[in-house]
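In what follows, a single structure is set out as structure tokens and then discussed.
Subset of chains shown; positions unchanged.
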Amino acid sequence: MGSFRGHAIPGTFFFVMGLWWSIKSTLKYVCKKQRRTCYLGSKALFHRVEILEGAVLVGMALTGTVGEQFIPGGPQLTLYKEGQWNQLTNWHHSTMYFFFGLVGVTDILCFTISSLPASLPKLMFSNALFVEAFIFYNHTHGREMLDIFVHQLLVLVIFLTGLVTFMEFLLRNNVLLELLRSSLILLQGTWFWQIGFVLYPPSGAPAWDPMDHDNIMFLTICFCWHYALSFIIIGMNYALVTWLVKSRLKRLCPSEAGLLKNVEREQESEEEM
Amino acid sequence: MGSFRGHAIPGTFFFVMGLWWSIKSTLKYVCKKQRRTCYLGSKALFHRVEILEGAVLVGMALTGTVGEQFIPGGPQLTLYKEGQWNQLTNWHHSTMYFFFGLVGVTDILCFTISSLPASLPKLMFSNALFVEAFIFYNHTHGREMLDIFVHQLLVLVIFLTGLVTFMEFLLRNNVLLELLRSSLILLQGTWFWQIGFVLYPPSGAPAWDPMDHDNIMFLTICFCWHYALSFIIIGMNYALVTWLVKSRLKRLCPSEAGLLKNVEREQESEEEM
Amino acid sequence: MGSFRGHAIPGTFFFVMGLWWSIKSTLKYVCKKQRRTCYLGSKALFHRVEILEGAVLVGMALTGTVGEQFIPGGPQLTLYKEGQWNQLTNWHHSTMYFFFGLVGVTDILCFTISSLPASLPKLMFSNALFVEAFIFYNHTHGREMLDIFVHQLLVLVIFLTGLVTFMEFLLRNNVLLELLRSSLILLQGTWFWQIGFVLYPPSGAPAWDPMDHDNIMFLTICFCWHYALSFIIIGMNYALVTWLVKSRLKRLCPSEAGLLKNVEREQESEEEM
């Protein structure tokens, strides 16, 4: 993991998941709003998608857990060797992946066995995030200032994501909380890339000066720009999905849609006041 | 920004916005209470006001973002110059303004496109405040004790405002939370002025002794007095707005109002128990 | 304030208020439960009690604010004298009292003017507590370990009281939250006494060794014992009030009460499941 690639891989993973979740949440919300006029998205479809999502999560987590153990120079499942702990950093990463695997398993179980409480995956997901934040918090003992700072920001964003997911668990079906979570996941993804660029510049340039206060001042706003970027991505996503659903709706049931949309729009604005 | 004027301008901005929000919240609340007897404030009016508010926010944020870049001695959009970061403090301020601009944009979008969730601007506003608190928190690396202390208090009030705004996002239409937020925004505004007076006395007097513990002891209660002042402003505001609405109501529909008010008053007290 | 009496007076004040609030909450709760059978407590009475409570708070706060200024050796309203701040500790205390006075004023206003939101006094009370916690937090710059520790515990209990009061503001009419707040207020009261005994032993004995770790270890559990004591006081209170209300009820309407109580009891247990 102590390499550019080691940060780019989980970064890409989180970015893709964040993008996918923002699309799913928007789609669900828009379909629900439109459903009064025309049935587009069916519950069964969303169920199957959730199970697929769980399978993907399990697959990714398994790859991660096993990969961290068996890469050349990895611990190869040996925890204690020659009187000292054996490559604990890799064990840390394996543990994080394992908890995300648990989320995938719960996802699959919850959407196949109907007697399980439906908000269990949310709880497990917030647990996995809290565990990730906890491990990263204890990950950088004895490193240098810049290294600690970028990881602290990572802990901050992971902790906040866990908090938002826990809120989602308590208050179900709030689309804005879901999008907020997606934006934080996107931020985590791009921030992993940023850490890679800062600590292990891929161009072969020397790493940033770890004791320079200006670097910290810059990374502070850089973090905010990443966040702004994730907002813009989600906004464009939302516009695109809404436009796609509406255009598809018009093709399928052109006459009613036009009529009913006005009625609906008024009801909406009524509710929202 | 490192000047009296640099603190007075955002201070004035926040003070004016806080005042305006406290008026708006009170007006909305009083109109809602009176509406049972007489229709005064219309929904359409409030919608138009929100859009105007968004436009003002965007305008202010744009002025701020651009101003911080192009004032004489500003970074002029150059981030990295001659092997080091270029005036990061101004970039910090630009970033903060940018997020407030995003709030304005969301405000306009949400009240023109009815399919967007109505509580989105609240979420964006709490985000902008959290980002502001985060940036100010990392803003004072390596400064002196007094400077750090007054900025820490600023971070405290901004963070609390963000928290209250997030609560507003979750629990909509609670007038007291709205007034609490307004009072915290007022506090932020007057505190910016106080920082200006402490660090860059406009009278030309020397700055306060940055290592004197007594200055910190005084600024602690000074902060509380600012808060008390913001309460008093909001209280007077409330009294004034209520009196205006009621007097205008009496002129418009004198007979029913008198009769119905008693009925209503009893219902109110019933509900409030 | 730097004396035994200076800690005993606010201690007694908070203890009495805590006791009174626990009685009021219990009485309200028991009356509400019994009301289905027999009307004992009337709303009007509770209103008048609230106004009286507000008046008492204003009176106490006024005494405190003025007393801190005009005691022999007090600042006598002079904030800045001979090139330095004038007795800021007394100004700190005056500020705290002033905020509790504001609570009293809001109490009176809210229960005389019916158009004001009914939960305003709760919000003001939680604000007054947060301000008190904030001031005490910045109160002990440059003192000794034991002094700081006992004041930190004070800050902890005040902050928690503020938090519970804020929860009461959001979730109205939860009797257990009210009793929890009363217990924390009682704890604050007895802890003020404890601080007086630790820092200014009234018997004339020398103050406790401020650098002894064992003193801190003891005060940790002592704090918990105070808390346990406040629980026991509230429990006894509850038993007494319930017994009084029930016995008075039996005298007034003996036949129905007996009959209806069984019905009611079943309904209760139904609800509580």
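The chains carry the letters A, B and C, assigned in the order they are written, with residues numbered from 1 in each.
Following the convention adopted for this analysis, a contact is a pair of C-beta atoms (placed from the backbone, for glycine too) under 8 Å apart; a residue touches a chain by one contact, two chains touch by 3 or more.
Everything quoted here is computed from the prediction, not taken from an experiment.
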Homomeric assembly size (copies in this file), of which only 3 appear in place: 4
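Here is the rule we go by: only the chains that are shown with their structure count from here on.
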Copy pair chain A, chain B: interface residue numbering same or different (half cut): different
Chain B onto chain C, rotation angle from CA fit, given as a multiple of 5 degrees: 90
Chain centroid nearest the full-protein CA centroid: B
Averaged-CA centre spacing for the pair chain B and chain A, given as whole angstrom: 31
Chain A residues counted as touching two or more neighbouring chains: none
Parts of chain B lying in touch with chain C, wherever the complex brings them together: 29-30, 33, 167, 171, 175-176, 180, 213-218, 220-221, 223-225, 227-228, 231, 242, 265, 268-269, 272-273
Chain B partner contacts - residues on chain C that touch it in the complex: 43, 84-85, 88-89, 91-92, 95, 98-99, 102, 114-115, 117-120, 123, 127, 131, 134-135, 138-139, 141-142, 169-170
